[in-house]
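Missing here is one protein chain; the remaining ones are kept as they sit in the complex.
Let's turn to chain A:
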């Protein structure tokens, strides 16, 4: 798609240099608006408990779920609260799921000295066949049994279950439903080809230099310094670059210096300082040519809890002189040229992966869209700010492009909803491992991977 648009006159490299080389102006920025205001935190206060997050999540999603329940099981079903349940009566209950997992890391078990146990090492998945699901509403909780997939669902999802209460106090589920896709947004995308480059996991600051060549190739392609007129004319159609997290590598996070004595660590510099300088130089090259949105990720120097706040511009002195650099939050929502983008740096999806039997990252991304919530496991197993007024992770409108950074490999899917929603789901791969970025075409919501592999000493090509 991208290279098919190459200008036919690709002979520039085979001819002597001309006095006036052809120039390709980049397509102008049209209609950008940043909609991630709900994810920006002003004054932060951590004196609150997390009960408020769950309470507003349930109160906010309850009307939607009651509507879905009526649409699915009939208008005359009985919607009950847990305190009003009668034994044997078929009814529908809306509540929050809680999955009791034996292997879930618990800080209390870790610090309990009387057992003298070694803390549990991090596992790829914490699911076990003996996990149990409970449904909680504002006042009570009940154990769920029956036609509900315990392994697949995670804590924090708002769900409506249809069934009846048994004699021994369990709720026998016959059917359940999630919030389903949010209402669609009107489509006003561009009529000509416009591309947005999505990349994540640049991983600067790691010891290997191979990824640096690929990063430089990426920057050269986007700024039009690579290839003949064909590639340059294609690159001129890229309107924006979004870097979805993990700009720094995990190696910069080593905390050995914290446990060492101060006189040993006096002259050492944190590994992230050098990495941020490299990031600044790379962003400078990009920002001179194209608008760039930089989202923080798991290993970047910003806060740990979701929503992560933008990187501070004093860390990037060279690049922040340009107005094309935008430092944005994680998750990030924006409207580019009439197309609504929503995405995260991947912490929500990888957290659900750990606590659910779903193995495919794209399947998990689609599931979060169907559950109507970006990150249901926050604040249970993923750090979250203690909101009290409203939960900003609830999906109220269906985005056109829903992406997730730092995936193990590239995947994309165009999802069609019953109410006319069209969503392009994109798993942006980790650039430091796969050297692959994604190009999204805003005109027809198609996505194409672009790989910048270099030849190492051990490749056979």
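The rule we apply is simple: a residue touches a chain if its C-beta (ideal position, glycine included) is under 8 Å from a C-beta of that chain, and two chains touch if they have at least 3 such contacts; residues count from 1.
As a convention for this text, contacts and distances are computed from a predicted model.
The unshown chain of the complex is recorded in UniProt as "DPOD4 polymerase", chosen from "AP-4 complex subunit mu-1-like", "von Willebrand factor A domain-containing protein 9", "Histidine-containing phosphotransfer protein" or "DPOD4 polymerase".
If you put the hidden chain back, the residue from A:15, A:47 or A:107 that touches it is A:47. Interface note: of A:266, A:389 or A:418, the residue touching the hidden chain in the full complex is A:389. The chain omitted from view is touched by exactly one of A:55, A:226 or A:433, namely A:55. Note that of A:34, A:138 or A:281, the residue touching the chain absent from this view is A:138. Against the chain not displayed here, chain A makes contact via residues 47-49, 51-52, 55-56, 59-60, 63, 138-139, 386, 388-390.
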